[in-house]
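All protein chains but one are shown at their positions in the complex.
Chain nomenclature is as follows: A, B and C, assigned in order of appearance, with residue numbering initiated at 1 for each chain independently.
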């Protein structure tokens, strides 16, 4: 371990953006665990197209931070091999829109290696990808298809929504002995700065984070939409008492936390950018339909992306969900109370 | 067009299994439309590992029924090119467990070609695959991941549950000007024989089929589970009046039919073999939670596969859904009435 | 008469536009080198491509279009592809083929429309509307699979048409391309693959993409004829591509051409190449850039002079100005347009989403209020 590494900012406090928090967590993991390696396109000298891996190859060398040929199938498949062989690979897919070539390996192997061998082999890998829209990007650079992976048994899907959670959840994903798909809301990469202490402390997976307490409506979201949800929760505070929950680990979902909140508030609004049909929102709403109907004071509401291809950026805003849309959905849910 | 084709059994009535109905529909399509072509692994001389394409290469030649190298990515990608170029390709994936290498092409191109070019180009292709468990098959031969594709805007996902619907829906899928994922419940391939007239008549897509009328509980399913649902609906007829609906087109879902039934019965049980989280059942249950709560006389119930890797065949039955399980879920739903 | 025995890339002209090998011109050069009309129009197209790239980069800087991938230094490749194609052939591009699009008759305002984030940029296609050139393809190498599909359609339809598919050096690492080569070889398809080896895949240098000395040799896996060509030498490129396409149309099967070039600009306007490569390397590459080379040659041949150059440059600028104006006059689509071409047969169950889309638009139109 290079303890003398200039990048080491251990236990110091930093004012960082979400993408800088990702960089800190990666640096911390590489420093503290020799078995951690990274692979992906442009993650070396270029530091990733969003600079998430900035400086890491310089600090840890090519054998720890590997630029790959342009081949996502192999990035995922080789990471699986590395994980089986005792490393903890962190593979980067440059944008979620290019993650589809990894599906066969993630579904057939990453998700099954432990089960297939009854624990003889395992696959402690992280597949990172920036996801979501709203950054005026070209075609295929705005995908939110977390639900495709959430449907797959054996995978975990984790999505941070702040620098602190990016840091703590990424460390947790790297330490987790099973495969984790870690999706970073690129719209938030540079949105705000937060104080963060690089203490190497991981946050818990499989747990929701309650960001605002309230008793009239449970507002459920994850990823970039959390920022709009926070604004709306505060702006409407006088009008309605909102409990805002960041699901964070969208597979497996921490239903206990969601259920106790909905039992309390009796109302539930789920907000996500991804297409509606079979999204994570469907699973949460279905859970309510199965287990919480007697507690419901209003219909469950989903405010989601449409079941259409996200428009190119000129009309992208017509697809995206705004604070206004969320506030409107909150009010509608209250108005529709039984 | 080879009108003299020996395979031509036009307008005759046949007593056929589901896989034979698929074969009849493919033969009919190849006969009546020169632009229809097929490609896949082992679909030629061997007639497909399930014989769905039996005799077709002999009758129509290699240029209409093409054996491909072993490369699913290319099977899907080349089919897209053929479709853009004016053919109507029907690509076969040997088992749904091997469909994952096609995801990038189906999501990024098949689903988007029309939208991307504002109608200048389109992608009238069918991607066929046998799916589902219960045939004592090796690892990866029992997948039911229809929800992964149902989540994707621009795709249609169609699943027959009888020889008649296999014939009529496959013809509809082939005629449809957009891409269709056509999943064939292999457990039913040879389950029963039905009278079928090879009249070339397509059935409607985007429409549910109500197989039993009833007023106390709406039983919703698709694919192989429909057979158990039929048995249970009849067996419990004295006990409870079940309305059984075969969703058939699981994307886009015909909610109008489902809603009017649930409004009538006030109870809804969804049965599917696929893993529970973010399955098609979640979308249907979510729809109820959003729009039909006031009509519900009982909680929505999902009886599904578990969120785990399907066990190898020795313990497969512990994962599969039986008539007994369905009957039990029906009774529980009634018992749980508010 | 193509030189398959060749060691190293085929090249006729030096960086200075001098004929290599000094023998009698007629002997040394292929026919096309004597075709004044061809070379002059090639020179015009290459000049237009460069001017268009410069303009597009400027428009991105001022927020009038979005992220843009300049083809600076690779104009000979895209123009040679466009000119070697017959109207009825099919062009399957990636995203750095602006020159080919222009030669194929696509309008500059439509190219700007695409890079300006409007789907209608891909709605018009080439001059020959009957032809189905594919749109820009962003997912790397996936276009190669479509190319073999279209080629096999041509074969099935017994059309004497060929497909030309472009890709980058990075793309040559992706399975889609490698599988497509295998199918092209196995089914003997009328398709020509052109690898624009511009030495970089964003920040990843050529040597990381493959341990092989050439990218053309990837075709050996499928026993497909292949060769390297100097991507800055229009004459060499045109000769090779025209013959490769002719072979394909005649049913003689596929071919792979590696065009050796250099990406003189950033990967896109979103990239900063100075992070990962030395300016010195770029400066050296400038010495081989393709436009100056062809210009000097047509000068020497008496096909071109200062006056013509002056006229042309003015003309290009006028064309560009008009195109930009035309582009800026195209109003955005309605919000609901996102549903118009999703399905040809509309599913009634999606009506409410169209309504919701309209409501969302009205709600947010003027910024909206919480």
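Basically, a residue touches a chain if its C-beta (ideal position, glycine included) is under 8 Å from a C-beta of that chain, and two chains touch if they have at least 3 such contacts.
Keep in mind that this is a model prediction, so the values were computed, not measured.
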- Message: So there's a chain missing from this view; which of the remaining chains does it actually touch?
- Response: A, B, C
- Item | Residue in contact with the excluded chain [from A:23, A:53 or A:68] | A:68
- Query: Where the complex has a chain not shown, which of B:15, B:63 or B:317 is the residue touching it?
  - Reply: B:317
- Task: Identify the residues of subunit C touching the omitted chain, counting contacts across the whole complex.
- Result: 173-176, 178-179, 182, 185-186, 188, 207-213, 217-224
- Which residue numbers on subunit B touch the omitted chain? 41-42, 44-47, 49, 67-74, 97-98, 101, 136-141, 231-232, 235-236, 276, 306-309, 311-319, 322-325, 327-328
- Message: For subunit A, which positions touch the chain that isn't shown here?
- Response: 37, 63-64, 66, 68-69, 71, 73-74, 76-87, 89, 104-105, 108-109, 114-122, 153-154, 156, 176-178, 205-206, 252-256
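Just so we're on the same page, only the chains that are shown with their structure count from here on.
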- Message: Measuring between Cα centroids, which chain is at the maximum distance from subunit C?
- Response: B
- Centre-to-centre distance between subunit C and subunit A (centres being mean Cα positions), rounded to whole Å: 36
- Message: With centres defined as the mean C-alpha position, give me the subunit A-subunit B separation in Å.
- Response: 32
- Residues of subunit A that touch at least two other chains are 73, 97, 101, 139-140, 306-309
- Message: Among all residues of subunit C, which ones touch two or more of the remaining chains?
- Response: 119, 139, 175, 338, 342, 350
